[in-house]
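One structure is given here, and the rest of the page talks about it.
All protein chains but one are shown at their positions in the complex.
Right after this comes subunit A.
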Amino acid sequence: MSYAYLFKYIIIGDTGVGKSCLLLQFTDKRFQPVHDLTIGVEFGARMITIDGKQIKLQIWDTAGQEAFRSITRSYYRGAAGALLVYDITRRETFNHLTTWLDDARQHSNSNMVIMLIGNKSDLESRREVKKEEGEAFAREHGLVFMETSAKTAANVEEAFINTAKEIYEKIQEGVFDINNEANGIKIGPQHSPTNPSLPGAGGAGGSQGSSCC
């Protein structure tokens, strides 16, 4: 499938906040009530359209457990966006946000777009973290905030797409260096100005190829 841009996302957050479910809902449009723990990093991809452009989202769904932190850390780099997820029915997941955020900021490139997600909004009766608190946290740290429900699919699409939009805007503003793979953005084959497969660009193909890494 051809795409204009490839954005890489990472989903982070405490264990059990519903990261895998968000991904499943976004990629497969389904909800699995019982989900095995994520061991390592799982992976999903989906095409979306922004501004008339096909954009492929590659999403790393990381394990939330501390034991895997070292593995998951390596994925921060090379991600253009991050979904920082907490569970609105468990305050401690909200409390850990600072840790996660610090971790992410430390290991990722500075331009990474981070979206704060308060998941499980369908469980209003068991809510422990007010929406306002989430909003306040997001404001404080310069994040985009959204409450979602992976179960009802509420706001799931929006969360991913809004993030993608923000990245796209940043690209348009020139904030991202799109030629740097480490930023988590890749230009699609047909949009690459240095696409070696294009006839006529053949001569420079080899050197261009090597220069982009």
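Annotations for the structure displayed:
Simple rule for what comes next: a residue touches a chain if its C-beta (ideal position, glycine included) is under 8 Å from a C-beta of that chain, and two chains touch if they have at least 3 such contacts; residues count from 1.
Quick note on the criterion: contacts and distances are computed from a predicted model.
The subunit not displayed here is recorded in UniProt as "Vacuolar protein sorting-associated protein 11 homolog", chosen from "DNA repair protein RAD16", "Translation initiation factor eIF2B subunit beta", "AP-5 complex subunit sigma-1" or "Vacuolar protein sorting-associated protein 11 homolog". Listed residues A:26, A:75 or A:145: the one in touch with the omitted chain is A:75. When the full complex is taken into account, the listed residue touching the unshown chain is A:8, out of A:8, A:151 or A:170. Residues touching the missing chain, restricted to subunit A, are 6, 8, 34, 36-37, 39-43, 45, 58, 60, 63, 65-68, 70-71, 74-75, 78, 181, 186, 196-197, 202, 205-206, 209-210, 212-213 (touch as defined at the top).
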